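The other protein chains are all here in position, but one chain of the complex has been omitted.
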Amino acid sequence: MSDQTNNSDALSIARAVRSDETSSVAIVDQHLAAIDASEAEIHAFNLVLADEARAAAAVIDQRVAAGEDVGPLAGVPIALKDNMCTKGVPTTCSSKMLEGWKPPYNATVVEKLAAAGAILIGKTNMDEFAMGSSTENSAFGVTKNPLDTTKVPGGSSGGSAAAVAAGFAPLALGSDTGGSIRQPAALCGVVGMKPTYGAVSRYGLIAFASSLDQIGPFSNTVADSAALFEVIGGHDPRDSTSIPEPAASVSAGLATGVAGLRVGIITELMGTGDLDGFEPEVLAQTRAAAEALAAAGATVAEVSVPSVIYGLSAYYQIAPAEASSNLARYDGVRYGVRQEGSGNTASMMMATRTAGFGDEVKRRIMLGTYALSAGYYDAFYGKAQRVRTLMINDLAKAYADFDVLLTPTSPCVAFDIGATSDPLTMYLNDVCTIPSNLAGHPSISVPYGTGQGGLPVGVQVLAPLQGEAIMFQVAAELERSANAIKTTSKNGAEA
Amino acid sequence: MPESSTEPLSRDEVAKVASLALLELTEQELDTFTEQLGAVLAHAKDIEALDVGDVKPTSHPYPLVNIFRDDVVEEVDVHDAALAAAPHAEAGQFRVPPALGEEPG
Partner (left out) sequence: MNETNELVEQPVSSPTLDAWTVDTEVAREETDLSSDWEMVIGLEVHAELATKTKMFSPGRNQFGSDPNTNIHPVCLGLPGTLPVVNGKAVELSIRLGLALNCTVQRCIFSRKNYFYPDMPKDYQISQYDRPLNISGWLELANGHRIGIERAHMEEDTGKSTHVGDSGRIHDAGYSLVDYNRAGVPLIEIVSHPDVRGPEEAKAYVAELQAILIAIGASDGKFEEGSMRVDANISVRPAGSNELRTRCEVKNVNSLRSLGRAIMYEAKRHVDLYESGDKPLQETRHWDEEGGRTRPGRSKEQAEDYRYFDDPDLVPVDPSPEWIEEIRAALPTLPRERRMGLIASGATVEAATIAVERELDGLAAAAIDAGGDVGRVMTHVEHNLAVDGAADLDAGNFADLVKMETGGELTATQAKQVLAEMITGGKTPADIAKERGFEAMDSSDLEATLDGIIEANPDEWERFCSDDPKAKGKMQGFFTGQVMKATKGQADGKAVAQLLAKKSS
């Protein structure tokens, strides 16, 4: 992918900027040049903030010159999924509904990034309102996978994953409701992490499903992921579901290794039993990853988590139900693009919603409306919330015997653009990622080798609530192993 | 894809749900959505057999209680920005077509 100038990691850039070895403006210009070169083909962004980024970088450089502490991400360009509010800067959720809308306030993560010295370089494309697994549901066009532009980048944070994979920015933020960070990270060959529910403030993240949504980092390295998580984490009084504790410190343990740790491979998510559609190469890489951890001193065994197979069904009741309510406010009264209809308020609202939402959003709104409606609540939404408990209990049992759990991130590698027209088939992409969202647990996707067509495979590490430190510790070991294999095979090929 | 014998979702139900959600569907869309949503619901039938009667529902993955805010005004002037964002504003207010009906609340 990027054997260019832009593949240096965020922490190295911040170190160089802070010590005045390079300027933030130069870094930003490098990344803008990369964007100029291939954004037209990739379409990772809904909006590139070239002038704003240069201006912000210049301020960082001045502050460095003045001897100020400019923060842990000083001068590092970052791309933001277009569902996080940026004051005065269009925030669209890749929907016609919000085209041109400029929030009058910043999301909490945006404030935290600015305080850490990061430079916002653009707003990234996504599936409309974060509903999708391929970024094909954007009202503003498809994002292509930088590794193979005939393939999807995954979704819904496909633009953020592609931006990092294409070298447009060393860091990006996405949001993950059912796998929307981890799955595109896997498909684009980058690191993507979903924090514990409540670890990162949702204030300013335009809601899809409130009890599942979390903001999390994309990066090229596990260390960058940990560093960005430390910056955006911590309690926010504006979010009632924010955990009232300071941001977790997770970077310290990255070099510790995994000796003595217990790693469980979830049997049900290894292509056995009821769930099919797993590509053999993906399963093989996951097993290889487990073996690498064993070789590094971990105890590895399979563990059954029976209820994970019901995750998809529970998720596709709960997420659409919450979404149907969260997306009611798009009615053409206060913001967004109005259609007048036939002369009364109801008709105006209906015309606005009918024209403003794409098909996938409509499907989920209808599914959720149905799940909540009188007579169906107990059979659908109510039941799904109980299955959610069942899954949490099963995972708790597994964590009694294991420190972390391992699964593939996605059953398959990046697939062809336009190949999946059936919604249910698309939903099945989320089968491995959904359990962490339902349980609120952290998990991370780390690139581990390649599968069909030489496309990257992601392996997922799951940990219990607030288990980010140990999760990153294991992820770092997987990264070392993956890099070692890459180096060996490269050397072998060259030799 | 949906089992033809027991349709999980009828066309009428889809029409009713669309109307509750203030979405207008063409006849063609109604057919397509009925089939697609039916397939998703048919897949979800796997949880129907589960006996979860004595399992408590989870609505929050991280259990917190009593998260309160102090009763202190935050001075932010969003009047101009909010009205500038409105599709139709007049006299410092949001303008809408005539009412859709009474307030149910």
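Lettered A and B in written order, each chain numbered from 1.
The rule is short, and it goes like this: a residue touches a chain if its C-beta (ideal position, glycine included) is under 8 Å from a C-beta of that chain, and two chains touch if they have at least 3 such contacts.
Values in this document were obtained by computation on a predicted structure and should not be read as measured data.
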{"item": "Partners of the unshown chain among those that are drawn", "value": "A, B"}
{"item": "Hidden-chain contact residue, picked from the options A:I60, A:I181, A:L372 or A:A439", "value": "A:L372"}
{"item": "Candidates A:V28, A:A292, A:A321 or A:I434 - the one touching the absent chain", "value": "A:A321"}
{"item": "Hidden partner interface residues of subunit A, rising order", "value": "83-85, 91, 93, 98, 101, 103-105, 107, 202-207, 209-211, 237-241, 321-322, 324-325, 328-329, 331, 333-335, 343, 345-346, 349, 369, 372-374, 377, 381"}
{"item": "Where the missing chain touches subunit B, by residue", "value": "16, 19-20, 22, 59-60, 63-74, 76, 78-79, 82-83, 90-105"}
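Just so it is clear, only the chains that are shown with their structure count from here on.
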{"item": "Centre-to-centre distance between subunit B and subunit A (centres being mean Cα positions), rounded to whole Å", "value": "24"}
{"item": "Residue ranges of subunit A in contact with subunit B within the complex", "value": "101-102, 104-105, 196-198, 211-212, 237, 240-241, 243-244, 309-310, 312-314, 316-317, 324, 328, 331-338, 340-341, 343-351, 353-354, 357, 362-363, 365-367, 369-370, 373, 379-380, 382-390, 392-393, 422-424, 427, 438-441, 465"}
{"item": "List of subunit B residues in touch with subunit A within their complex", "value": "1, 9, 13-14, 17-18, 20-24, 33, 36-37, 39-41, 43-48, 50, 52, 55-62, 64, 67, 69, 76, 78, 81-82, 85-88, 94, 96-101"}
